[in-house]
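Missing here: one protein chain of the complex. Every other protein chain is in place.
Order of writing sets the labels: A, B, C and D. Residues in every chain begin at 1.
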Amino acid sequence: MTLHLPQQAVEPFSGPDVNWFALSPMIILVSAALFLLVVGALTPRWPKGLYAFVAAGAAGAAGALSMALWDDVTDKGTSTLVGGALAFDTFALFVTITICIGVVLVSLTADDYLVREGLDGPEVYALFLVAATGGIVMGAANDLIVLFVGLETLSLAFYVLAASYRRKAGSSESGMKYFVLGGFSSAFFLYGIALVYGAVGSTNISTMVTTVSSTIPVERNDALVLAGVALLLVGLGFKIAAVPFHVWTPDVYQGAPTPVTAFMASVGKVAAFAALLRVFVVALPFYRDDWRPAIWALAVLSLVVGSFLAVVQTDVKRMLAYSSISHAGFVLVGVEAAAHRAGEEDSGLGVPSVLVYLLAYAVLVAGTFAVVALVARRGDGDTSLDSFRGLGAQRPLLALALTVFLVAQAGVPFTSGFIAKFGVIRAGVDEHSYALAIIAMVSSVVAAFLYLRIMVSAWMSDPPTEGQGATAVKIPLATGFAITAAVLFTLAVGIFPEWLLEAAETTTSFAR
Amino acid sequence: MIDVVWLIPALPLLGFVLILLFGRRLGDPKAGYLATAMVGASFVVAAGVYFDLLSEPAEERSHVVTLFSWLPVGDLKVDMAFLADPLSITMCLFVTGIGALIHLYAVGYMHGDPKFSKFFLYLNLFAFSMLMLVLGENLLVTFLGWEGVGTCSYFLIAFWHARASAATAGKKAFVTNRVGDFGFMLAMFLAFQAVGSISYSVVNHAAEEGSLARSTATAIAALLFLGATGKSAQLPLYFWLPDAMEGPTPVSALIHAATMVTAGVFLMVRMNPVLTQSYDWVPTTIAWIGVITALFAATVAIAQNDIKKVLAYSTVSQLGYMFLAVGSGAYVAAIFHMITHAFFKALLFLGSGSVIHGMHDQQDMRYMGMLRKLMPVTAATFIVGWLAIAGVFPLSGFWSKDEILMFSAAKSPALYVVGLVVALLTAFYMTRQVILVFFGKARWEDQAEEHGAHGDFKPHESPWIMLTPLVVLAGLAAVGGIIQLPDVSWLPESITQKLEHWLEPVIEFGEADVGGTWWSQNKTILMLLASAAAVGGIIVAWLVYEKDRIKINEPTILANAWYYDKAVSDFMGGPGRESFDGAAWFDAHVVDGAVNGVGRGVREVATGMRRSQTGYVRNYAGIIGIGVVLLLVWFVLIRGIL
Amino acid sequence: MDLVVFVVASGMVLAGALGVVVYRHPVHAALSLVLTLFGVAVHFVSLEAHFLAAVQVIVYAGAIVVLFLFVIMLLGVDTAEDLRVERLPIQRPLAAVMGAGIVGLLVAAIISTRDTAPLAMGTGLDVPGGPIAEGTTAGHDANIRQLADNLFSDNVFVFELTSVLLIVAVAGTVILTRRERRGSQDGTTS
Amino acid sequence: MHEPAAGFPILTALILVPVFGALATAVASKRRPEIVKLIGLLASVFTGALSIWMLVQFKTDEAGFQFVSRHTWIEEWGISWHVGVDGISLLLVVLTGVLFPLAILGTDAHHDDKPYLAWLLLLEAGVMGSFLSLDLFLFFIFFEIVLVPMYFLIGGWGYDNRRYAALKFFLFTMFGSAFMLVAIVSTAFLARDHGVGRVTFDLVELAEHASFPATTGRWLFFGFAIAFAVKVPIFPLHTWLPDAHTQAPTAGSVILAGVMLKLGTYGLLRFGLYLFPEAARWSRPLFLTLAVIGITYGAIVATMQKDLKRLVAYSSIAHLGFIVLGIFAVTNQAITGSVLQMVNHGLSTGALFLLVGWIYERRHTRDIAQLNGIQSVAPMFAAGFMVVMLSSIGVPGLNGFVGEYLILIGSFLSARWWVVVAAAGVILAALYLLWAYQRVFHGEPDEDNKSFPEITFREGAVLLAFIAMIVFSGVYPKPLIDRVEPSVDLLLAHVEARTGEPVATPDVVADGERDHEEEGG
Partner (left out) sequence: MIAEITPTPTWYLILAAFVFGIGAVGVLVRRNPLVIFMCIELMLNAVNLSFVALSVRIGDIGGQTAVFFVLVVAAAEVVVGLGIIVSILRRRPGATADDLAELKG
């Protein structure tokens, strides 16, 4: 890749070893993205569904490879890749799989939407795949700079995707807002990296951990590194949409094209939380007593503000945006639990609970937005609560699927949402975070109100007699398939969660 | 025969079931005969049991017949069991006996009513309940009957439910009775806690041997008396009984004169050891409440114009007498008066029913008069009843009333004086009634024209089926006194105090011993005094109403029963209802308001927070910036530098 | 000397930065930005980061600011902005609090830890003419050489990842600028 | 006490049969509503038959859990499918089994039979599961899942204000269970360190081995208690109930009153008293007071209701107050009475709701002011109503009395003054029901009520079934008591052993000095 001129070198340059197989999921995604961009640009329009199929196929393959890699890790133990840039552990693989599932679901639902709205093209899918790669890197990063670049990859793709429906004013606006605020918060994040780097001496997480843990703890002034930690939390708080860094979420979720919203809510959130765990639980366990209260506060604020504000919305996408904030609060309960034991051998129940929650939520939210995209009909305009009226009468199965997603988000038993919530609460309680657990549960009651509102609209209101809502929505094949898969997953995890929990349990040992 | 004592209540129950299933097919009058036969059969069984008991030595005349275990929970062992002893069999005999007569009467009285079979359905159910009440071996079986008679009373008072006043009266009776039941229940609970059983034998035994603490016994007795005031229409809970006259007259005779209302007296007699064991203020209070009720009701009865209302207040008054007896420790006298009262009051009610029947449902005495000409049998029997209740020698009322007065005098002369006044008043208002109905001018002719209901309105005598019971009862009312003649020198000892000897095993612990007092030694003087009062009352009334020698205005306050009922109604309809409305308002606005308020609060807080989401990206950056500053304050200032 | 350079360059940086914020005209702001970027480049030089100084000038001043100016001209959005008016009432106080807070707290953190040694020191920076390992002296390109070594060993993955980032940039511009394939028939359009 | 269930897992079947029934109705053809109805009815009847068969097989003299079936479900979390039945849950299970077919038979959906029956059957499965679960987690999910079918039943087939009511019901209950979930998890984890040694959600294991410090136990208990207090409902958390009952379709009200409220009282017994004996006894004054307030307050507010269904709903609050009183009195008679009262209230109030529903179907109003004189035009209907009403009032000889009486007499041993107030509530029960009856059934019917149809054959059959049960358990409750009491005894022995404080019994041996000691009550 580069020439090395050895004339003055003291030692011959040698690049790091590369375990290509371990990198294969990312390579597949990027290759598929390039394939779509290059071949897609050079060939005439492909038949409907083919772009999506390629993207979904690539993501599916990447996910399958990650599963194949799983045993590698569990058999041989964790390691780092490419000169310590990436961590190769089950945590990273779990995140990868989750992201891939999200990409598959969103790609399948996006196809019909994009064709309907006249936005079809290879670039969108390429961006999905590239963003997913960025997300995977965030989850696997073993270096803050790597994490930052992964985050930027993801974010830039999101900015573009959000603004991609140019005929819709809201789309441009949301892209603009997302971009400005994203850049703003990225700057903070980067500043945080710089300060931590300056205090600890490296951006590499392994090195950081070794450095700090080998230092004899003396009374010292940690203000600089703590300032860095604060700013890191700003950047990641923005990404996970924790209050008060959530401000972009409702506007962007509402304005962005619905599949993009689904993508942001599923893949984006997973990657952001994975990064949060990497940075805080893995890299900064020594400051856990400093940042845990901050996480606690963010969790409470997110839970309360998210669920409260969701209640007064009339637009379903906006509602779901606020609900995603509330969900973020829930996940933060798990993060808070993980914080209690960050860096310890027995890292407790927090990390697995977060991962299970993320997987469950990613599928749920992808499914929910898939239904929303269908109900919004042509022009993606009708995402108000009223547009759901009469859905139960016209499309009972679709309404039933929506119901499953919503009750799952509300945390009703026999759905993955319940298992997820239970896991997080369980983790919190195990660390004696009773107050947080109770606040979380009570705010989930408030949040349940909004899911019920949507269900009321779908089931208990008469369909409008005229206008758009009068015609029943069409359910295309791919979307239908994705929704069905999401429903089955939601119920399967709800009833037989054991395999998932077992898998999540193994993610507690991180590569450092 | 004693083993089948359960047949006594079971037969009316069978009647109830049969009428329930086939009542409509049997119809009028077969359903009535069936019901009568069942009660009659009960009477036969009761008589059989009576003779069985008689054949046994006095101290062994108490048998428990257990049917099945009813509510066995831990220490609480309640059996569905019957106690056949002199007291319960006495009660059974007169309940079934008078009951059968009234049933028979009702066949005639209810003839033609569209709900004929239903009436007997209820009547049989009532007979069953009443017999359960008296036969119960424990407080709970009695309570079953106690509530059962209350329920049947409710059904029967509200029998003509299309009439608003009847429906209201029924409800009033039930609810007022429930107030009393509250006391009954608590007494039961207390007994259970104290002695671990609610069986009469256990509780009474504990009281007799003193293992039941006096304080507990006091509480039990007082609470039972509260129950009795409800059921037996004593102050302060008497007011349902006059209203209960909305029911068909046989009901008034059976339930609201002869049987059910005496249940309170029965209960007190049944539990007499506990009453005796309690502190003295309880019996004293009972006696005073009894005599005051008697006086109160007697004054009210003077001014009533409704033929049945007079009898109703009279009943209240006579029940007061019985409680006077209970309070004075004269349990035998109480039972004695209960029986004689059952005879003559049932007779009077049935007679009044016959009058009403003949008057085509006219109940106002101001539109009667001179009916003895048209209804000779009714008039004759009614006059017997009148004399009996007035206490004229040698009719049954004379003996029983006299016995009570004697005991009350032994307890307190003040009680005696009041009791004597009541006797005078009783004679007065009964005489008034008899004169207004059967003597004087026939005023019903004016009324007939006024109403024009029938072309030629003419009161008529009732059919034989109604008259037969009248005649029988008249006979009983006349000679009923022989069951408990006083032990005075001028009567042979072999015929005196039959009832006392019979009841002795039951009441021997509680019965007041007045043997050595002046009063008991001078019974004849007391008899003369009582007779004088009775005759005095009759004469005054005769002068006032027949001869118009004395003009008196019947005070409105008496006609309105001292406004007691009205005060209660006004309270319930006024502040009572308002406070209930207040509670409902509280629930809808405060409790539910709080809930909805939380919802609204969430909404309002959210709406407020929503305003921070202005849509301006620069504002958003500002919010993030504030978040940054806050985090920095925490991390740098609080955790780092400080 | 160093002090003079520092003061002058810092003056450039701060003046430029303030200029970006206060100049009403976007073109002026862009030119102020250039001033800052040059100032930073000067600082880089004085901090012996020569390669970065060069890249700073070329990429930032040369490419990025030019891009800005290009867009300003392309769109003709060079209308001046009246900064005396603020439509959002709490915006200025918010900005003041935030600015003061961030600067104050960060400076506090920096100053309070100025004597605190980092937890770990690096292996040292190669400077032209300075000593490097085994007693040899670094050449004029020592900084570049060290940077390259670091870039292609420890950070090779990031380096490759930046290419993915560029894919995003490419694909993004394609999406954002391509012609609409189909006019909208319904739905909300702007 | 855990004998492995040999042979047919009847309890699992009790839960799963309705689920399969629901699935069957869901896939049945929409065009053949009668087939759908038949499937639904058959599924519920079959479940009912199973429950009765279980009742027959139940070993009367055994106090522990029977028909236990246990399978590991989520091993990671220490959760198993652990179901069993003892005397406390037995009757409730049978009641559930019996009430559902009657409710289905006695009412009509009027529209969308398919989802209606499917939801009803799912509801049955959930209720069954709640009563049968012996695992905290399992209990919670069943406890929570019943909200969904009930929500849809109220919201989809209810009356005018149904959405508000459904929402209120759902959120209120969920609010309560929010605390319970935290409490359940905390219990499992804290128990690990307090005697159990591992994380498990197994009720029996927790109850037998865990011994929490007093304060901890009390906090945990309150977590559970809030959920149950909402469900019961205990004053002042009751206001969801009148709305939910009033707006629910008839079958929904029947089930809601009949069995779902019992989830709360059952929970207080099983997961309150059994799991946290110390805390439960410690908090007695609070719950006794609230129970007594519920009794009187519910009755008073019921008196002033203008809507017949709402009146019955408030009467439920009063009746449930008795049950709570009995539970927290912690005596043999009181708790046995509470268990019986749960069943009895289910029968009598269930039947009352059915009758009110029938009135509504005939007259399309529940407004008491618009109903009058019905007894004159429909005497059989009125008679049925009367019997059920008397049972609700608590007239001896009918079932309502048995439970109420046992509760009061048992509670008197340990909570005398509360019983005094509660017994006063008995007066009020007569007041509001008789007054309502008078206004609706007595008097002359006006034009609108002249044509009030008499009870139909189908309604009569359903009502007769209710009345038969009402009379039987009022006259001869011994078979029921025999099955309930051993388990209650066992529970009380557990409570005594745990708290070291004897359960109140009567002072059988009386002596002269006793009256001072017993004042404590």
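In this text, a residue touches a chain if its C-beta (ideal position, glycine included) is under 8 Å from a C-beta of that chain, and two chains touch if they have at least 3 such contacts.
On a predicted model such as this, the values are computed, not experimentally measured, just so you know.
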item: Displayed partners of the chain not shown (whole complex); value: A, B, C
item: Contacting the left-out chain in the complete assembly, out of A:R116, A:K239, A:R318 or A:R395; value: A:R318
item: Full-complex contact with the absent chain, from A:L190, A:A342, A:V442 or A:V456; value: A:L190
item: Residue, one of A:M26, A:A55 or A:L156, that touches the chain absent here; value: A:L156
item: Contacts of subunit C with the absent chain, listed as residue ranges; value: 1-4, 6, 10, 13-14, 17-18, 20-21, 26, 29-30, 33, 36-37, 40, 43-44, 46-49, 51-52, 55-56, 59-60, 63-64, 67-68, 71-72, 74-77, 79, 81, 83, 86-88, 91-92, 94-96, 98-100, 102-103, 106-107, 110-111, 114, 118, 120-126, 143, 146-147, 149-151, 154-155, 158-159, 162, 165-166, 168-169, 172-173, 176-177, 190
item: Interface residues of subunit A (partner: the chain not displayed); value: 145, 148-149, 152, 156, 159-160, 163, 166, 169-170, 172-177, 179-180, 183-184, 186-187, 190-191, 193-195, 197-198, 201-204, 250-251, 254-255, 312-313, 318
item: Missing-chain contacts mapped onto subunit B; value: 610, 613-618, 621-622, 625
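By our rule, only the chains that are shown with their structure count from here on.
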item: Contact-richer chain pair [A-C vs B-C]; value: A-C
item: Centroid distance [mean C-alpha coordinates] between subunit C and subunit B, Å; value: 100
item: Rounded Å distance between subunit A and subunit B, as computed from the means of their C-alpha atoms; value: 78
item: Touching two or more other chains - residues of subunit D; value: none
item: Residue numbers of subunit B (touch at least two other chains); value: 619, 626, 628, 632, 636, 640-641
item: Parts of subunit C lying in touch with subunit A, wherever the complex brings them together; value: 105-106, 108-110, 112-113, 116, 118-122, 132-134, 136, 138-139, 145, 148-149, 152-158, 161-162, 164-165, 167-172, 174-176, 178, 180-182, 184-190
item: Interface residues, subunit A side, partner subunit B - complex; value: 176-177, 180-181, 184-185, 188, 221-224, 226-227, 229-231, 233-234, 237-238, 244-245, 247-248, 250-251, 290-291, 293-294, 305, 308-309, 311-312, 446
item: Residue ranges of subunit A touching subunit C (in the complex, touch as defined); value: 1-2, 8-10, 13-16, 30, 33-34, 37, 41, 81-86, 117-121, 123-124, 126-127, 130-131, 133-134, 137, 143, 145-146, 149-150, 152-153, 156-157, 159-161, 163-164, 166-170, 172, 195, 198-202, 204, 207, 211-212, 215, 220-224, 226-227, 378-381
